[in-house]
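The complex appears here without one of its protein chains, the remainder shown in place.
Right, chain A next:
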Amino acid sequence: MTKRIAVAMSGGVDSSVTAALLKEQGYDVIGITLRLWEEDPSCPAVENVHSCCSLSAVDDAKAVASVIGIPHYTLDFRQPFRKDVIDYFVQSYTLGRTPNPCIACNKHIKFGLLWQQAQQFGADSLATGHYARIVFNEEKGLYELLRGTDRRKDQSYVLYELTQDLLPHIMLPMAALEKSETRELAKKFGLPVFNKPESQDICFIPDNDYKGFLKKRVPQTFKPGDFVDLQGHVVGRHEGIPCYTIGQRRGLHLGGPGGPYYVVALDVPHNRVIVGGEQDLFRTEVKADDVSWVEGAPQGPFEALGKIRYAAPEAPCTVYPEKGGLRVEFAKPQRAVTAGQALVLYDRETGERVLGGGVII
């Protein structure tokens, strides 16, 4: 029987090409688009005014599916997405952390609930448009998670929570493609989304105004307080802890002789934002919890390459697994280590293979 593959289609180029490639390869492909968040209530569909923010992602995905010639379904995941991604996102900020909602979405929504439901309607595999590779290592008898061939597009960072029970069922056909090739393929397949722009950072905040988003949900956390330098001197007033992230320099409005100032810590219990010079941003030790290992938990300390945020370069480090978490000693100090972001570990030899990671605390 032909293998049945559910493709998570966002309406974007990558997942559209993913579906088209798999169909071309002869699989029994079904497209699934998740409805994840409420449309912007500032533009409601009352009085029959054509709404700018209707379900265009769903419409795009449906248009692509009909061009490819595959069945397409929309699943309403607004409730779980709210709980597992949006609430988590908001709560992280109230705790003085800077979350990565894509990682939470991958874990709970795409490779969690979607895969669970896809199995219920008979899918053998789940495919997404992520740029990363999954390879079975015969010698080790294990599935490896590797970076995408196009380093600039590599998304292995947001997939570090994939584990051996999931990897055999996941297909990432974008793995070996360059982004430019993807658009070429989209054109070749006649997909109507071939020139659609890249999606923005946070899908559920289309206007990118994350402060406005948080202000609507947790106004009480936007409590003005003191900027305090590392010596304990009050150097100014801040507008509320969720407005700041570690390493931030812009928008502090702090003049004076001690500057320029950077945010070096968020002190939630005392509602203080700690500022310092750029040199105060560097740390060699990083701790993480909520740890996940792609090929199983390692024994004892080992050498690796660590990456402390999506855009950070990976850097040599020594990893010390600890009970319920891990501690990492970087060879060189890392700039702006931020609680809530993921620390992802790659193998020391090639830097290609994801070992695992955790959430920085």
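Assume contacts are C-beta pairs under 8 Å (C-beta built on N, C-alpha and C of every residue); 3 or more make two chains touch, one makes a residue touch a chain; residues count from 1.
The rule is simple: contacts and distances are computed from a predicted model.
For the chain of the complex excluded from view, the name given in UniProt is "cysteine desulfurase" [choices: "ABC transporter permease", "2Fe-2S iron-sulfur cluster-binding protein", "cysteine desulfurase" or "Acyl-CoA dehydrogenase family protein"]. Residue in contact with the omitted chain (choice from A:74, A:94 or A:149): A:74. Of the candidate positions A:62, A:130 or A:238, contact with the unshown chain belongs to A:62. Interface with the hidden chain, as seen from chain A, comprises residues 4, 30, 33, 35, 46-47, 54-55, 58-59, 62, 71-76, 117, 119-122.
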